[in-house]
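Here is the structure we will look at.
Omission of a single protein chain aside, the complex is shown with its protein chains in their original locations.
Which chain is which? They are A, B and C, in the order written, and residues in each are numbered from 1.
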Amino acid sequence: MSLALAPELQVTRWFNVSGEPPTLEKLRGKVVVLHAFQMLCPGCVNGGLPQAQKIAALFPPSDVAVIGVHTVFEHHAAMTDVSLAAFIHEYRLKFPIAVDQPGDDGPIPRTMAAYGMRGTPTLILIDRGGLVRRHAFGAEDDMRVGAEIAMLLG
Amino acid sequence: MSLALAPELQVTRWFNVSGEPPTLEKLRGKVVVLHAFQMLCPGCVNGGLPQAQKIAALFPPSDVAVIGVHTVFEHHAAMTDVSLAAFIHEYRLKFPIAVDQPGDDGPIPRTMAAYGMRGTPTLILIDRGGLVRRHAFGAEDDMRVGAEIAMLLG
Amino acid sequence: MSLALAPELQVTRWFNVSGEPPTLEKLRGKVVVLHAFQMLCPGCVNGGLPQAQKIAALFPPSDVAVIGVHTVFEHHAAMTDVSLAAFIHEYRLKFPIAVDQPGDDGPIPRTMAAYGMRGTPTLILIDRGGLVRRHAFGAEDDMRVGAEIAMLLG
Partner (left out) sequence: MSLALAPELQVTRWFNVSGEPPTLEKLRGKVVVLHAFQMLCPGCVNGGLPQAQKIAALFPPSDVAVIGVHTVFEHHAAMTDVSLAAFIHEYRLKFPIAVDQPGDDGPIPRTMAAYGMRGTPTLILIDRGGLVRRHAFGAEDDMRVGAEIAMLLG
């Protein structure tokens, strides 16, 4: 089995970032947790985003970088940056959140397409060397995710 | 103690209504449950709206009318009708939902103001005669709400 | 449809009762909620007993009497009165709890048999006149139970 290098994020705008925005390349050396979500996806709101917040609270930022990616692939007019900004404020999300770049043809945004994501929520774990070590679509168990991140740290 | 007659809803648009839209006046004879919410209010998404759906599923529509009221009083540009339509679709809300009319001066919409609501979620129970019998701001216990509605029916 | 008069409780011992123990006959005029349980039944511990506590906290004791019935029909040696006393203490149950009388032949205790209960948890609602108005085996929704008790009060 060969692992794929994580494609770089393609971003139109960042939230919760002051100064230079992060890139996966600059994050080499850390474990990176990508949480791809849509603000109107119930499974993201109830499960995926609380889990991402928990990861950000549990692991030291010097070792683990949590990044949200707003991968809107449906209801585009309903989930604009204006709405997302209010959503981030109301749900008190503190980790950096990237808005995925619209696709050239079709509803799927670019980062979502580059990773071959099937929908939201999607969790991607990237090791210190930049390789994708886990790609999970749907609800993931907290204990399992905690163990997987720790394995990549160890 | 004297009870107030429930002020009529002031609505710019209805969702989940085909044909003639409901009015409180036309609903006299039924118990009416108003659930005032904002689509980006976490307490509404996690608590109030699931409770409203439960009420709509438990009590026969011939006796109890459940009506959502989208009372946007903050982040107005983030919670437009376009966004609300997608929200209703994704969260599979089936009961009639009214969009509250913007206020003349200030952020508080008209129905919200007429009822003196302090925020969202707010639950209002109206008896068969059109009187407000309960006004609750914040999370309400399912068992208590079930009992209160049944008392108004009995 | 004709409703059955609730059979009198057959009790070897009461917990949480000081003075004269209750009987269904003496409770006429109140709505009575019987919660039949076994202390080692997971569905009782996780669902039924917390619901019974909620009922006892929500409705005034002058109108609604909540009574637990320990209907042991399996693992009899494991659920003795000594064990039940510790269970009641640790789970902070405050409503009166009756220990059902052992059956003459077979594992089913007498009150359980008289009501035709199929297992635990079982919820029995008895109206002010002493008639069984609801008999539910398994998990029951809080909102529904709240509404049913209120209907019997109304």
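The criterion applied here is as follows: a contact is a pair of C-beta atoms (placed from the backbone, for glycine too) under 8 Å apart; a residue touches a chain by one contact, two chains touch by 3 or more.
Note that the coordinates shown come from a computational prediction; the quantities given were computed from them, not determined experimentally.
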Among shown chains, those touching the left-out chain: A, C
Candidate in contact with the missing chain, chosen from A:9, A:55, A:97 or A:117: A:55
Absent-chain contact - pick from C:5, C:57, C:85 or C:139: C:85
Interface with the undisplayed chain - residues on subunit C: 40-42, 45-46, 74-75, 77-80, 82-83, 85-87, 89-91
Absent chain, residues of subunit A that touch it: 51, 54-55, 58-59, 141-151, 153-154
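Here is the rule we use: only the chains that are shown with their structure count from here on.
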Chain contact graph, described as a line, ring, star, complete graph or other shape: line
Where subunit A and subunit B are represented by their mean Cα positions, the distance between them in whole Å: 34
Whole-Å gap between the CA centroids of subunit A and subunit C: 50
Contacts with two or more other chains, residues of subunit B listed in rising order: none
